[in-house]
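Working notes, beginning with the structure itself.
A single protein chain has been removed from this complex, and every other one stays in its place.
In order of appearance the chains are A, B and C, and numbering begins at 1 in each one.
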Amino acid sequence: MAAPTKRMIRYTLLRALQMIPTVLLVTVAVFVLIIIIPGDPVLSMLGYYADDVTAVPHEIYDRMFRELRLDRPIPVQYLYWLGDALQGDFGKSVVFRVPVIDVVLSRVPATLYLGTASLLIAIAVSVPFGVWAAVKNDTWVDHLASGFVLFGIAVPGFWFGMIVILVFAIYLGWLPSIGYVPPQEDFLRFLKHLILPATVLGLDVAANILRFQRTDFLDQLHQDYVRTARAKGLPGQLVIWKHVLKNSLIATVTVVGLNTARLLGGSTIIETLFSYPGLSRLLIEAIYARDFPVIQAVVLWMVVLVVIVNFFVDLIYAYLNPRIRYATA
Amino acid sequence: MMEALGATDSNLPLLRVRDLVKYFDVSGGAFRRLLYGRRTVQAVDGVSFEVARGETLGLVGESGSGKSTTAKLIARLLPVMSGDVLLAGRDILKASTNEMKALRKDIQFVFQDPFSSLNPRMRTEMIIGRALSIHFGFRGEARRERVVQLLERVGLSAQHLERYPHEFSGGQRQRIAVARALATEPSLILADEPVSSLDVSIQAQVLALLQDLRTRLGLTMVFITHDLNVAEYVSDRIAVMYGGKIMEEGATDDVMQRPLHPYTKALLDTRPRIGHPGQLRPLEGEPAVPLNPGPGCRFASRCPLRIAECTEQAVPLVEKRMGHNVACVRS
Amino acid sequence: MNANPMDVASGAEPTAAPAWRQETLTQRVAGFFLRDRRAMVGMILLVVMLFAAFVGPRLVPYEPDQPNVRNRFAAPSWSHWMGTDRSGRDLLSRVLAGASVSFRVAIGAALLALLIGAPLGAVTSYIGGLVDDVTQRCMDAIIAFPARLLAIVLVVLMGPSVVSLWFAIAFSSIPRYARIVRGSVLDQKEREYVEAAHAIGEGRLAILFLYILPNVLPPLAVQVTLDFASAVTVEASLSFLGLGLVPPTISWGGLLNDAQQWLEEAPWLAIFPGAALALTVLSFVLIGDAIRDHLDPRTRRRGGTR
Partner (left out) sequence: MALLDVRNLTVDFDLGAESLRAVDDVSFTLEPGEALGIVGESGSGKTVTALSIMRLLDPRARITHGRIWFDGQDLVTQDESAMESIRGRRIGMVFQEPMTSLNPGYTVGEQVAEVYRHHLRLSHAEARRRTIEMFERVKLPGAREMFNKYPHEFSGGMRQRVTIAAALACGPSLLIADEPTTAVDVTIQAQILSLLGQLQRDMDLALLFISHDLAVVSELCTRAAVLYGARLMEVGSTDAIFTAPRHPYTDGLINSIPQRGQPLQGVPGTIFDLRTPPPGCRFHPRCAHARPLCHRDVPEFTRSPANTPGERGHVYACHYPLDSSRG
């Protein structure tokens, strides 16, 4: 058993190394954001919207200009920026007048709670449902699953959210429609505020996962190895839960991974609709306020999250599909 | 229909292949090459043979022997690493793009799988007609007429012009592929396992068709197959390949009845024959993939007659009997 | 010349070709929509929505921007089928006006992505080597951005307008087209019929256009259809966030943004534009899924009985 473990470690290291170029490319893209935004960076830093240089005293402008290292060549600016970013220094928020990192960190927990809750809902709904629908191909279960998928894809989250608010918050009055309460403050109220947004988001993602999972599972069911397993006399249930599921999880993990990254970055739509103070909401607020350092930090967070989640997806992938870890290591 | 190619000397072999070499790099990306070193498969390694005008050479071997690669190199469907291919004295590998277009006319290919060698979105008329347009500038009605002639030559008819490949059976598709190859009036046909994906009774039909066309049109053929019965039936001479090299080469009767190479003998012994049960003598081991091979005989690892010498030095193909060559230190 | 029983003429045995194979392309496309229930429902929905978007505004008695202070927040009735908003403007007229905006943005964005992505994939895969590698890495980086985030950032950079929405929405789907085309081209290049085309002397361009392209078009068609659906959604969500088209341009997302504040007083403001949006997306998804299943040999298994 030692050899597979060693292979897995080697694969992990190799894959971690491969993340570096992607992350660098992403940081360049995020850095470039600040360069290509319209307007004078010094002015926007100081909170001015117009390009009126005369509004700011000369010496202050020049000092800012040097502080922002705008006198240096762009690649040098990037390296400084990257160095700072690696230490968690993204500058100061224009709006909140505090370090960007503090603003961002204050919003992370809310988003993580919502993301995790909806992810759990999504997986709990989609995986068993997908397997069931594929096994009962072309029966009412399958049609129900297809209907659910169509519904999830066709109905945009913000509209579904509004209907849910309308029904459960306004007409029935069971749950609060907006806001957030930290769990350490009042856990019950925290949950109550979480239920609606997490369900709306979770079902949306569930439809997305189900769509891929069902087709893939169906595809796997028709593979030759399934027939071999049946020919060995293994009961249908064992064949499904042992042989088919492991292979079909490869596709499922990919979709779940994609959606995890999306969820942990926060959903702009749902956070806005439910006035939920997460990262995405922060992003929208920062966009309205033209708070570029905050935008940069949030975008970077979201994208790095995608890269990291993809890394873990690939590891699970390699665990599920021995061909991958052997091909690389 | 055969225009005389270099007709000065009809004794000159139509096709002469000398020291053909093709390696494939299978190390993977740059990253893995760095970590694990370069890995090359020596798919074709110093293959030489000649095919006389009107003759059929059977190229026999298992998977990984390099027989298909050899054919693709001759047709320049793959870039060659080194070696010469002379068709009627003209060097194919050194031909410019323009010369190559003319040469394509003379060499045609019939592929193994008639399901994938025909474009699924083209009608029969177009599949065969394109070759006519490219090389003879046929258009419209004239082209259609010529396509019908070709279809009839392979046992199909005008009613098949408008059909798509999926509307045909495997045997019919292979007939279309043959008609496409005949369209350019080639002097040499390279047939890469043309019957191995067909049902037994259909296989016989297509083989009979090829034999018939060959005698009627005086075609020269390199016929690739893994099936000794087929090779024995179609070829005047047989070359046996293993691991990228030719092991034995000679007149069909010589090779089949008086094999010199242990691999050829093993192949003959592993062939099940009707009415002779229990005479199989299986050869142990798996067909070798020539991945970073040593200098010696490629067959050494499976050879029942192996001695130390076999793995130490290169074993050249030498003439043992008249026109019968073998690459073996023990023969 | 040959007494062989299977000689030449024997290959010409009649193959029982079902009648549909003789149909023209138009008949086959029509047949597809008639036979597949999903495709038919999707097509009907789409035709209705297109009619509503481009003919509808001329049929309704109200201007979408015509306020009527005495008739604010009127519930749906015979004179205002979808009710009115806070300034008494007729919601039906506004939803119809929003429809044409939605279609314009969606069609523009999907086609733009197709026009950039498809040739990019074709050219890079055909050239191969370093060009292909570098392009692939760039595509990876774009894919690393969540699509909606990317659209938000781009729209912020370019300012809200129909054209910038095209680019913002198209940008994140460019890699998808490039990949579909690249994947298909690489796949087709491996096929024997492309090798066979080389063997009869076809040139590179002829191979690309006569052999590879026709086989790449179907998956592209599916992607475009599905992209219409996602473009409609993304446009609506951008406008919903107030980052897309801003008044006086009317869009469904904007209407829903408006509706949010009056959910309690006037729920119809949320229900109708949302339903219009959902039905439009549904029509594209239904058609796209049906085409994909039709093309996919896995889901279109036939009765082989080896």
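One rule holds for everything that comes next: a residue touches a chain if its C-beta (ideal position, glycine included) is under 8 Å from a C-beta of that chain, and two chains touch if they have at least 3 such contacts.
Please read all numbers here as calculations on a predicted model, not as lab measurements.
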Touching the absent chain when the full complex is considered, from B:A266, B:C297 or B:C328: B:A266
Which of B:I134, B:L283, B:C303 or B:V326 contacts the chain that the document leaves out: B:L283
On chain B, residues whose C-beta touches the chain left out of the figure: 62-63, 169, 171-172, 199-205, 207-208, 211, 226-230, 232-234, 252-253, 256, 266-267, 269-278, 280-287
Absent chain, residues of chain A that touch it: 1, 3-4, 223-225, 227-236, 238, 242-243, 246-247, 320-323, 326
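In this section, only the chains that are shown with their structure count from here on.
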Distance-maximising chain from chain C - centres being C-alpha averages: B
Chain nearest the global centroid, as defined over all protein CA atoms shown: C
CA centroid of chain A to CA centroid of chain C, Å: 24
Centroid distance [mean C-alpha coordinates] between chain B and chain A, Å: 54
Residue list for chain A, restricted to those that touch at least two other chains: none
Where chain B touches two or more other chains at once, by residue number: none
Partner chain A, residues of chain C touching it in the complex: 137-138, 140-141, 144-146, 148-149, 152-153, 156-157, 229, 233, 236-237, 240-243, 256, 259-260, 263-264, 267, 270-271, 274, 277-279, 281-282, 285-286, 298-299, 301
Of all residues in chain A, those that touch chain C in their complex: 21-22, 25-26, 29, 33, 36-38, 150, 153-159, 162-163, 165-166, 170, 215, 218-219, 222, 261-262, 265, 268-269, 272-273, 283-284, 287-288, 295, 299, 302-303, 306-307, 310
Contact set on chain C toward chain B in their complex: 1-2, 4, 6-12, 15, 17, 21, 191-193, 195-202, 210-211, 214-215
